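Contents: one structure, followed by commentary.
Yeah, one chain of the complex is gone here, protein chain that is, but the others are all in their spots.
Right, chain A next:
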Amino acid sequence: MHSVLGDRKSVAILLGPALLVYSLIMLVPMLWSLGYTFFTGSVISGFTWAGTANFSKLFDDPALPDALWFTVKYAVVITVGQVLVGYLLALLYVYFLRRAGSVIRTLVFFPVVLPTVAVALLFQKFFEYAPQTGPVNAVIEAFGGTGVDWFSTPGHAFLVVALMDIWRSMGFYAVLLYAGLLDIPDEMMEAASMDGAGTWRQIRSIVLPLSLPVLVSSLVFSINGTLKAFDSIYALTGGGPGSATTPLTLYMYQTSFAYGDYGYGSTIALTLTMLCLLVTIFIFRGTRRDLAQG
């Protein structure tokens, strides 16, 4: 093995094609997009040199802080929601549903494999206010409440988006964390139990510390996905009402492809990249400290 990997030609032959494809479909468009940040226009109108105008525009654009704030708010809420609910489900699988666990696991995992657009349409119908009354409003009205126009106010629309995305992905995080929890030796739990530790104490002092690495991995997965969220929001609210649920990804897409301003769209993409980079650095620094302590 060493003789093969020590041979430069072999390494080049093994890595070359993958590197070439990766460069062509990932690095080249990224660098291309970076280049666009110094231009204005589109493939239709043509491109003109804009210098740093697109970067100045970032600070003057009233829609950008809103989109940035929504992206951060969405990422934090959904990440916490997905991982927390996933963790609770995993605890449920391991400690309370040992026998029926596989059936429940399958049912909870089911939304993960459903197409995003189908789930979005399902939630649109669930929370419909007009012209028909959806099941959620029907239940509210049955209990004497007043139906809520879920998609017409920013707060309510965000709530539905959050509920949908947490419901859609909690099964995935539950399975991921379940795998982590299975690694905790039963003997340790039994010993704690014999020493008189209650369920809560066992979770706090044994389960939580021992499952911390897989929890951190889940957080990294989740935050990476939620910062780049596009399809679920686009299909559910289209970024509305107005632009109240428009994240940076959707704003970037609209700017580039609907408004025909590739330069500014690329600058928004760069902003998102910087945000992802900051979050990644923050997470990995935190993780390294944990490992060092461990």
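Criterion: a contact is a pair of C-beta atoms (placed from the backbone, for glycine too) under 8 Å apart; a residue touches a chain by one contact, two chains touch by 3 or more; residues count from 1.
Criterion: contacts and distances are computed from a predicted model.
*Asks:* Of the candidate names "Spore germination protein (Amino acid permease)", "Isoquinoline 1-oxidoreductase alpha subunit", "Ferrous iron transport protein A" or "Carbohydrate ABC transporter substrate-binding protein (CUT1 family)", which one corresponds to the UniProt protein name of the undepicted chain?
*Replies:* Per the UniProt record, that chain is "Carbohydrate ABC transporter substrate-binding protein (CUT1 family)".
*Asks:* Of A:Tyr129, A:Trp167 or A:Phe221, which sits in contact with the chain we cannot see?
*Replies:* The missing chain is touched by A:Tyr129.
*Asks:* Over the whole complex, note the residues of chain A touching the chain we left out.
*Replies:* 9, 13, 16-17, 20, 42-46, 62-63, 128-131, 149, 151-153, 238-243, 254-255, 257-261
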